[in-house]
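All protein chains of the complex are present and in place, except for one that has been dropped.
So, subunit A:
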Amino acid sequence: MKVLVPVKRVVDANVKVRVKGDGSGVELANVKMAMNPFDEIAVEEAIRLKDAGKVEEIIVVSIGPAQAQETLRTALAMGADRAILVKTDETAEPLGVAKVLKGVVDAEKPGLVILGKQAIDDDANQTGQMLAALLGWAQGTFASKVEINGDKAKVTREVDGGLQTIDLKMPAIVTVDLRLNQPRYASLPNIMKAKKKPLDEKSAADFGADLKPRLKVVKTEEPGGRKAGVKVKDVAELVSSLKSAGVI
């Protein structure tokens, strides 16, 4: 079975994000970028499935600018077999990305698509679900455990009330949550070797899709700063101020 892992290049999780002066988005010039951490977990899961003999080939795909190649190289260094870069300078939006991914799925025919539940830049949490809808495939979102048995995928999902386990008939879409696994570091020799693994460059049109913006960003602003608290004399005052705030 082939598995397809879409990965997104996002602002590194350790970078303090700043809003652009005109509010049209966040500052990306000279900012350190990295693979979306949830996608890293998805790549790791695919490698573990391959190590366990459930998967023959791991294809990673990224939709983004030329530099998204670096993100794909990281996935190749971790253990993916080949990569596809769908190059675009447009801002990648969930529906556009899902349509391109549908094209990639039609071309590659994977038995499973594993991806992050959301990207940490726009936190949309839509791409996996939209892709499942476009393909008409089963989906298991927010996975904290994935087991493959024959043509069934047993997925444990992190839901509000606890954990929910579902059986999916494959082919299927799985979006992964934080606790699924701890991604490995690509070893330095594998980083060197990844340079020689195949990386195809394509356009959205190659997959019969387009990435034209479908959304309009009205405004981007920084979260409000923390406001000063109130000092209380004693427990009695604390309780009464909590009561008057309607918290207890």
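We take it that a contact is a pair of C-beta atoms (placed from the backbone, for glycine too) under 8 Å apart; a residue touches a chain by one contact, two chains touch by 3 or more; residues count from 1.
The rule is simple: contacts and distances are computed from a predicted model.
For the chain that does not appear here, its UniProt entry gives the protein name "Acyl-CoA dehydrogenase", which is one of "GntR family transcriptional regulator", "Sugar ABC transporter ATP-binding protein", "Maltose operon protein" or "Acyl-CoA dehydrogenase". Considering A:21, A:136, A:150 or A:189, the position touching the chain not shown turns out to be A:189 (whole complex). Of A:27, A:70 or A:237, it is A:70 that touches the chain left out of the display.
Listed for subunit A, the residues touching the missing chain in the whole complex are 34, 69-70, 73-74, 77, 185-192, 195.
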